[in-house]
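Dropping a structure here in structure tokens format, bear with me for questions.
With one protein chain held back, the other chains of the complex are shown just where they sit.
Should a chain be cited, it is by its letter among A and B, assigned in written order, with residues numbered from 1 in that chain.
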Amino acid sequence: MRRGHEAAGMKRGILWLPLAGFALVLVLIVYALFWPADRTVKSAMVGKPLPAFSVAPMLPGRPGLSNTMFADGTPRLLNIFASWCIPCIAEAPMLLRLKKMGVPIDALAIRDTPVAIRAFLERNGDPYRRIGDDRQSAVQLALGSSGVPETFVIDGKGRIVLQHVGDIREDDIPEILAALEQAK
Amino acid sequence: MSAARVCGSSRFGLGLLALLLAAGPALADSSLPAADYANTQLRDPAKEARARDLMGTLRCLVCQGQSIADSDAEMAGDMRSLVRKRILAGESPDTVRKSLIASYGDYVSYDPPFSWLTAPLWLMPLILIGLGAWLARGSFTRRRR
Partner (left out) sequence: MIAEAGLAALWLAAALAALQFVMAWIGIARDRDDIMVAVRPVAFVQGLLAVLAMALLITLFVQSDMSVLLVAQNSHSDKPLLYKFAGAWGNHEGSMLLWVTILGLAGAAVAMLEQNLAKPTLIATLGAQAVIALGFYAFLLFSSNPFARLDPAAPDGAGLNPLLQDPGLAFHPPTLYIGYVGISVAFSFAVGALVTRDVGPAFARAMRPWVLGARVFLTLGITAGSYWAYYELGWGGWWFWDPVENASLMPWLAATALLHSVSVLATRDGLRAWTVMLAVVAFSMSMVGTFLVRSGILTSVHAFAVDPKRGSFILALLAIYIGGALILFALRIGTVRQGRTFDLVSREGALVANNLLLSVILGIVLIGTLYPIVAASFGVQLSVGPPFFNKAAGPVALALVAIMGVGPLLRWRRDDAHELIDRMMLPIAAAALAGAGIFIATGGIAILPFLGLMLAAGLAAASVAPLWKRNLRRTPLFTWGMVVAHLGIAVSLAGMASESAFTRETLVAARVGEPHRVGPYIVRLDGISPAVGANWSALQAHLSVRRGEDGNWFVLRPQSRFFASPPTVTSESAIATMLDGQLYTVLGAADGQGRWQLRLWWKPYVTFIWLGGGLIALGGFLSLLGRVRRERRPAYREGYA
């Protein structure tokens, strides 16, 4: 007899289990709807040293790029761009402004040709010291970048400190300067 | 979110179509051909099979939910080329997957790794079977021994 009652009590509790399960699913859905996840793909390399790479120069007369060049003690920016990238045009004035402030900027040109890059730089200004040729996006993939434009802040020891996805706008500049400052 | 980002996300290649038709759409895509091994198979069928299996489990980062094996996007092609080149060089699929995860995080792999966060996910089949079996036992006749 007692066993029957116990079974009945447990059975009563179980009957509310589906409602509890549904409530849990509902909570998840509400969370996803009102606090939508950030869909930008971020690099997992932030905080880690640059991966080993060495690419040829994009333009003759200008040096190419390799990870060892970043370990010289000066924090700098690494800008991922391309001539066929529209937001890169919008970003160019901001990069020029940063250059005027004395920030060293190196670049990786993704899937591009010297002719197109030269034309781009002539039209939009040239804030770069070195431009590397990443014709098949191999370095881009190693860095954890998933599109153009992106900018990485690298500290003096060659470690990635910050990733900025998308073009640099005016209100992004303080954050980048702060990261550069901290990386000293 | 990534409203500023336009490039690298096109599903559709332009190819020679733009030559054939007067006004092509202004897609933001490089006009370079695909990477070496984006659309070329490895000669060794065993290696190609390993590469293809791996490609089916890697996420295209600029697409709306496709693997790099199923996508026309340029970046997917670059990732396919990377996978094939490294398998060709003798790396194991697991090493290649791990290095892509090192670059992009677990997001790039459709096979979630087993960790404290994903333990409920991976253990769910066993939990559900156990729960269901326990719930169902009330339906069965109890034999008197």
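Criterion: contacts are C-beta pairs under 8 Å (C-beta built on N, C-alpha and C of every residue); 3 or more make two chains touch, one makes a residue touch a chain.
As the structure is a computational prediction, the values presented were derived from the model and not from experiment.
J.: If the full complex is used, which shown chains touch the chain that is missing here?
T.: A, B
J.: Contacts of subunit B with the missing chain: which residues?
T.: That gives, for subunit B, the contact residues 12-17, 20-21, 24-25, 33-34, 39-41, 52, 56-57, 59, 63-67, 69-70, 72, 105-112, 117-118, 120-122, 124-125, 128-129, 132-133, 136, 138-143.
J.: With the missing chain put back, which residues of subunit A would touch it? List them for me.
T.: These residues touch the chain not displayed: 11-12, 15-16, 18-19, 22-23, 25-26, 28-34, 36-37, 39, 41-42.
Note that in this section only the chains that are shown with their structure count from here on.
J.: Can you name the residues of subunit A that touch subunit B in the complex?
T.: Result: residues 7, 11, 14, 38-45, 51, 82, 84-87, 90, 110-113, 135-138, 140-144, 146-149, 165-167, 169 of subunit A touch subunit B.
J.: Looking at the complex, which residues from subunit B come into contact with subunit A?
T.: My answer: residues 1-9, 28-32, 35-36, 61-62, 74-75, 78-79, 81-82, 100-105, 107, 135, 138.
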